[in-house]
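Take this structure first; my questions come after.
What you see is the complex with one protein chain gone and the rest in place.
== chain A ==
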């Protein structure tokens, strides 16, 4: 059993489209997290952070203070925040420092991401013929899942409807206006079976966490949350990922299944112990599939669970209580730490209008992204 690591401070900025640069947002999130912890920047002994396309995290010291601390840049796609967090955990556990910062931020242009085929080891024809489009992958993965496990378009719509409703309860969310399931289904097909309002949009935002040792936590006034585990995995053979010219036959493997199992094992807890969770919802289908891949239900059970309200804030397994990526948008480097921020607030009882009742004790976060990476955490009060 590894030594405990605590989260003593958490901060996030509003997410969306704004004037501020990604770096400015990052400074804002770090300052908020430090104030939340009641810790001065000069006390931070190591830092890890990054963005996908908004600059280098280690340059933030110009604004935060040139204290001479080691600051490691992380660039790990959708797992940037999760990888920064794992590094921060290990820094505390190893004794490198007893107060450590993890920060993630980003700012993306409007519209779908437009990756270059050569960066993915693919021929130029995959771009010129129109196959380098991320939304195609999301559509095709949930299309097959719906066929295999009896999930209906109505369930896709209910997931997005919940996201916008929860976004309305989250002051920092981007999409805060309720949208009905009917409007979501009628919002225009993007990549069958997914409509426009079922997708998140690339945006801007930042989130930061201050981690510390138990000794430091005892000197602080505020409530800390225990980070029971943090695990990052890359895909194994047999998974279905974006921009794949081919995939192997047979049953699919899942990097989310691998990362969540590793996180639960390290924590000594299981999905049944979780009171509130955050699951990657790049689009509605992702949240549905990740419920099963992370062990919260069997394949196909989502159809009944979601219709019955199980994943609502008042349900038996609240999922994406802050509206997730669908309501907050997707600043790639920030999303993973936004999820942890939200669970920390829920476990401290500080989630305001969206607070899960009954004093939740255990939380779980999960990010997933290209080219087949996943990061999961288990937290407890």
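The rule is short, and it goes like this: contacts are C-beta pairs under 8 Å (C-beta built on N, C-alpha and C of every residue); 3 or more make two chains touch, one makes a residue touch a chain; residues count from 1.
Everything below uses one rule, namely that contacts and distances are computed from a predicted model.
Within the choices "nitrile hydratase", "YceI family protein", "ABC transporter ATP-binding protein" or "OB-fold protein", the name that UniProt assigns to the complex's undisplayed chain is "OB-fold protein". Residue-wise, the contact with the chain that is not shown comes from A:141, picked out of A:23, A:107 or A:141. Taking the complete complex into account, A:131 is the one of A:20, A:72, A:96 or A:131 that touches the chain left out.
Of the listed residues A:3, A:35, A:62 or A:189, the one in contact with the hidden chain in the full complex is A:189. Where chain A meets the missing chain, the touching residues are 111-112, 114, 116-117, 123-133, 135-136, 139-141, 143-144, 147, 188-193, 237, 244-250.
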